[in-house]
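A short write-up of the structure that comes next.
The other protein chains are all here in position, but one chain of the complex has been omitted.
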Amino acid sequence: MSILVGKDTRLLVQGITGREGAFHTQQMLDYGTNIVAGVTPGKGGEWVHGVPVFDTVKEAVNATEANTSIIYVPARFAADAIMEAADAGIKLVVCITEGIPVLDMVRVQSFLREKDVRLIGPNCPGLITPGEAKVGIMPGHIHRPGSVGLVSRSGTLTYEVVQALTNAGIGQSTAVGIGGDPIIGSNFIDILRLFESDPLTDQVVLIGEIGGTDEQKAARFIAEKMSKPVTAFIAGRTAPPGKRMGHAGAIIEGGEGTAQEKIKAFEEVGVRVARLPEEVADIVKERL
Amino acid sequence: MSILVGKDTRLLVQGITGREGAFHTQQMLDYGTNIVAGVTPGKGGEWVHGVPVFDTVKEAVNATEANTSIIYVPARFAADAIMEAADAGIKLVVCITEGIPVLDMVRVQSFLREKDVRLIGPNCPGLITPGEAKVGIMPGHIHRPGSVGLVSRSGTLTYEVVQALTNAGIGQSTAVGIGGDPIIGSNFIDILRLFESDPLTDQVVLIGEIGGTDEQKAARFIAEKMSKPVTAFIAGRTAPPGKRMGHAGAIIEGGEGTAQEKIKAFEEVGVRVARLPEEVADIVKERL
Amino acid sequence: MKLHEYQSKRIFAEYGIPIPRGDVAATPVEAREIAKELGGPVVIKSQVLVGGRGKAGGVKLAKTPDEAEQVAKKILGMDIKGLTVEKVLVDQAADIRDEIYLGVVIDRARQKPVIIASAEGGVEIEEVARVNPEAIIRLPVDIRMGLMDFQARDLAFGLGLKRDHVNQFVRIVKGLYQAFINTDASLAEINPLVVTGEDSLLAVDGKIVLDDNALYRHPDLAELRDKQEETPAEREARAAGLSYVKLDGEIGCMVNGAGLAMATMDIVKHYGGEPANFLDIGGGAKADKVAAALRIILSDPKVKAVLFNIFGGITRCDEVAKGILAALEEVNTNVPMVARLVGTNEEEGRQILAAASFPSASTLGEAAEKVVALAKGA
Partner (left out) sequence: MKLHEYQSKRIFAEYGIPIPRGDVAATPVEAREIAKELGGPVVIKSQVLVGGRGKAGGVKLAKTPDEAEQVAKKILGMDIKGLTVEKVLVDQAADIRDEIYLGVVIDRARQKPVIIASAEGGVEIEEVARVNPEAIIRLPVDIRMGLMDFQARDLAFGLGLKRDHVNQFVRIVKGLYQAFINTDASLAEINPLVVTGEDSLLAVDGKIVLDDNALYRHPDLAELRDKQEETPAEREARAAGLSYVKLDGEIGCMVNGAGLAMATMDIVKHYGGEPANFLDIGGGAKADKVAAALRIILSDPKVKAVLFNIFGGITRCDEVAKGILAALEEVNTNVPMVARLVGTNEEEGRQILAAASFPSASTLGEAAEKVVALAKGA
């Protein structure tokens, strides 16, 4: 186990009887993830791909000692599902669901602040420790075990980079998609900190995109706190400014969040920034 | 200084320009309390009995380094006043106001839980460290410095007991009225714990009344955690059951809250219970 | 302030809680009309603000409009624990399969609202607590977050509800919680919440108790107060902001502070007297409040002597003294009195009373002894 998930993961799937939940439960099982339970209110007692289903997370945790949860429930119920998991003592909650209202997530985060839990997402692909556990929707076969940690705001773009690494013969320790929503449970710095203290991770790839200032903050953190080399990739050099970025939002954030700003922030602290996914692999390889 | 208030107290009076606020500001000043500021929104810049008035608690704290606040504002604004004081960094808030809606106090307590602040009251007479500081509405002249700590749910009944002690030549370290409302900031146990570790307090008088189970819990605490002798007085042996005590409330509390129950709880753990205020003085005197 | 069953249930209905069809009648003919309109069997329920209506015969079934009229005739005007039945609720009778208890109160220790639920509804929850405490589920709610959906579901599955009922139950418990919060209640209770033969949930009986201190926020609810069910003295006391409970003794007591008021009663009894009342004039009472309190005490013909025990803090002795004298000017009485005023503005108070030759005492013991003697001598 590198960070967050691995052989010790006892996974609970919230929304296991739904189309996506059931499909990805099978995919995660095929990958070898230890799925111990599912939850769908009102479907307790059923089974999905050999996994027992419970009505509530509390019941599931009591019966199976699940320690990690992945959420596939629809957006309007997802905030409640996150809080249910946290309230039941789950330590790591991974929320795949996209389209959760921002104020719902503000409420969730105010609730989680008093709990001993880590949230990844929402609107994220999840995370994977190759060869041990896949807790997400990423295609498992593109990964291979190794010592490069990945952290990304993006979903499919991460797969692209992972594939470039794997094609170049470079394995991954853990790849974490933190999600692209305005309010997320864990940010770049939270995950960089974990990689920095993980003995199985030698270097880190950070995949960012336009909007916000999280990449700039990550750059500062890397400069001040990290000893391991970091390679960055920023999507959106040719893209129009993000539509989500409101007027006053930009003031708060203290920047427009363009790719150029972010690339500059990284290069100023000595983080190399790749222009193409394949270039990420080239840079990482030099540093192995 | 015994507990909570003394020569180090830098007092702020919230609602200082009101009738009660102004009157008791004078009384507290006369007693020698170090009042550094007052607050009434919209009256900043005025003076009351030589005390400067500010519009907000933040301004008052910035200007005067007040560390304690006493609240005289009307019931419908009192909850907000408590939160304002806590938010501005006041460490001890004493709320005299009676008649605050219960749900307002539930909200206040949920807010205070995340702050480093102690609340005394509401609906309480405040507290006094004789000869040092009076932060309340009790008549100061009946007190005398000494080594007996008092803690009470009642207001005027406490004065009665204090006077009996003083008449018997027994001084007080600090007398704390915790208030009689369903939701209060500090309970018997909170104050007993402070007295237990206060080198200037040798024994403690606890004044309770019918309703609830706080006296029973205090009895348990005294048995388990206190080395100093405690004398109790319980009002309401002949009174009809408290009108506030709802049906389901009694279930939650796990008892009817009669005086007999409470007296029994104390006597079972060896706490002597006086039948008359003068008897409190007699018992305390034996133990000096 | 307690609300009647029909008032409580109407509030529940506003929060989406299903209640039986029905209406309130003040006459047997009205009851007949309502029963006719509803069709089928009805339940006629006395609307009085005390428990134990059922045992007292204040709740009866009626199969036809005629029978409804007859039953209403019996119940209206009935005396239940000293209260006269002025109104009955005529509700469509429910086909009861299961009965659930569901209530919201404040948990003083946790300082949070708590939902209380039990699959053993239909009886008083205290009875369940005594006989089968494990049958009660308690769910504390963070008032800042409100009742969350998953908590409501936990409760539903915890009660062992059938799957078909879970979503209905979730809506009901969320509605009840919201009603509790929005009305500033100290109790909001559905008992029983019935599972009907038609497989739906129905709040067959309900109760709301409001926080008097918060009534200023709810002028509409404050108007629901049933004036018939307070004595004139209690009504006057409430209007004057006094806390008054009539007792059976002969010594009227006016005290500031509930604790001291109770202690004063205890001491009156210690000296051989019987208190006629509990009366707390509260903190900071001024002359007019004192006068109102005195009128209320003297309105009890059993009162043979009156004891004033004021330990001034926020209350000022001079104000109380003025109030006593002002009240005596309007109330012509021969009842003997003793005043014991100490604390804030004690000197001024004593001077006012001394100038009027009003008897006074300096300690509570002395005052109690004097007033007991006066009552016996009178």
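For reference, chains read A, B and C in written order, and residue numbers begin at 1 within each chain.
Here is the rule we go by: a residue touches a chain if its C-beta (ideal position, glycine included) is under 8 Å from a C-beta of that chain, and two chains touch if they have at least 3 such contacts.
Predicted model, so just to flag it, every value in this text is computed and none were measured.
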Among shown chains, those touching the left-out chain: A, B, C
Given B:H24, B:R107 or B:K228, the one touching the chain that is not displayed: B:R107
Touch with the omitted chain, as defined above, among A:S152, A:S173 or A:T231: A:S152
Sole residue of A:K7, A:R76 or A:K285 that reaches the chain not shown, by the stated touch rule: A:R76
Which of A:I16, A:V61, A:I100 or A:V230 contacts the chain that the document leaves out: A:I100
Touching residues on chain A - with respect to the absent chain: 20, 24, 27, 75-76, 96, 98-107, 109-110, 125, 136-139, 142, 152-160, 163, 180, 182-183, 207, 209-210, 212-213, 233, 235-240, 243-244, 246-253, 275-278
Missing-partner contacts on chain C, residue numbers: 142, 144-145
On chain B, residues whose C-beta touches the chain left out of the figure: 41-42, 44, 55-59, 77, 80-81, 83-84, 87, 107, 110-111
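One rule holds for everything that comes next: only the chains that are shown with their structure count from here on.
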Contact graph of the chains (line, ring, star, complete, other): line
Contact-richer chain pair [B-C vs A-C]: B-C
Shared interface positions of chain C, touching two or more other chains: 144
Two or more partner chains touched - positions in chain B: none
